[in-house]
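Please read the structure below before turning to the comments.
Right after this comes chain A.
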Amino acid sequence: MNGFIQALADEMSRLCQPAPATPPPADAPAGETPSAAAAEPPPPCQITDYGKRGFHLDVTVPPDRVVDAAHILDARGFGIDCVTGVDWIASGQMEVVYDYFHPTAPWRVVVRARIPRDRAEIQTVSHVFPGANWHERETHDFFDIRFIGHPDLSPFLLPEDSDFHPLRKDFTPLP
Partner candidate 1 sequence: MTIIEPIRILLYVVGALAFVGVNAAYLVWLERKAAGRFQRRAGPTEVGPAGLLQPVADAIKLMTKQLIVPPGSDELLFRVAPVMVMAPAMMCFATIPFADSIAARNIDVGLLMIFAFGSINVMAVMLGGWSSRNKYAIISAARVVSQNVAYEIPMLLTIITMLMVAGTMNLHEIVRQQEAGFWAWNVFRLASNPLMPVTFIIFFICMLAETNRAPFDMAEAESELVAGAYTEYSGMGFGVFFMGEYANIVIGCAIATALFLGGWGSPVGALPGVWWFLAKMYFLIFSVIWIRWTFPRTQFYGLLNLSWKILIPVSLTTLVLTSIAIKIPRMF
Partner candidate 2 sequence: MSVPPLELIKGPDETFILNLGPQHPATHGVLRIKLTMDGEYVTRAEPVPGYIHRMHEKMGENRTWNQFLPNTSRIDYLSAMAYTHAFVGVAERAAGIEVPPRAEYIRVITSELNRISSHLVWFGAFLLDLGGFTPLLYAFDDREKILDLLEGITGSRLTYCYYRFGGVCNDVDDAFLRGTKEFVAHMRPRMKLYRDLVTDNIILRKRLTDIGHISADMCRRYGATGPVIRGAGVAYDTRKVEPYSAYREFDFDIPVFPEADSMARYLVRMEEIVQSLRIIEQAVDRLPDGPFIAPKMPKVMKVPPGDYFYATEAARGRFAVRAVSDGKEIPYRLKLRAPSFSNLSLFEEASRGMMLPDALAMLGSLDLVIPDIDR
């Protein structure tokens, strides 16, 4: 693997050292989650095989470091691709996934953070990447993940008076 990704991986893995206050993300009750990735906690920052996964670097950071990660990637010329969530209902966690692309090099980086499902809050990165604004709004719509500091979290794709979050796994459609 190229030196660029290696250097980025080194820098990112420094972020992944859990802050003392927050529990490490891999702390989740493993085994219950359907994902094998969660079944045996992977290293928080790993270089992945593009041919198998579709991205080059997979970083799991503590939830309070996503903005730092965004700053690092911004400084290295990455652009935001999308922000989305995954509801790991079995382990009571929400995963927020940030996809980054590099406009002049073929690198793709995935940054993840796991937050508790019942208090789904995470810092916004929309001041670093304005493109994240809409993606975060959409993620709030679908998952009820609150992005702290986001300018406007009103329903975006859902109707403006909606109070449901359809991609949460415990969502039941109205009768």
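How were these picked? Simply put, all candidates are chains of the complex that A comes from, given by their letters.
By our rule, a residue touches a chain if its C-beta (ideal position, glycine included) is under 8 Å from a C-beta of that chain, and two chains touch if they have at least 3 such contacts; residues count from 1.
Note that the coordinates shown come from a computational prediction; the quantities given were computed from them, not determined experimentally.
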Answering which of 1 or 2 touches chain A in this complex, the right candidate is 2
With touch defined as at the start, can you tell me which chain A residues reach candidate 2 in the complex?
34-37, 50-55, 77-82, 84, 86-87, 97, 99, 101, 103-106, 108, 110, 129-131, 133-135, 142, 155-159, 166-167
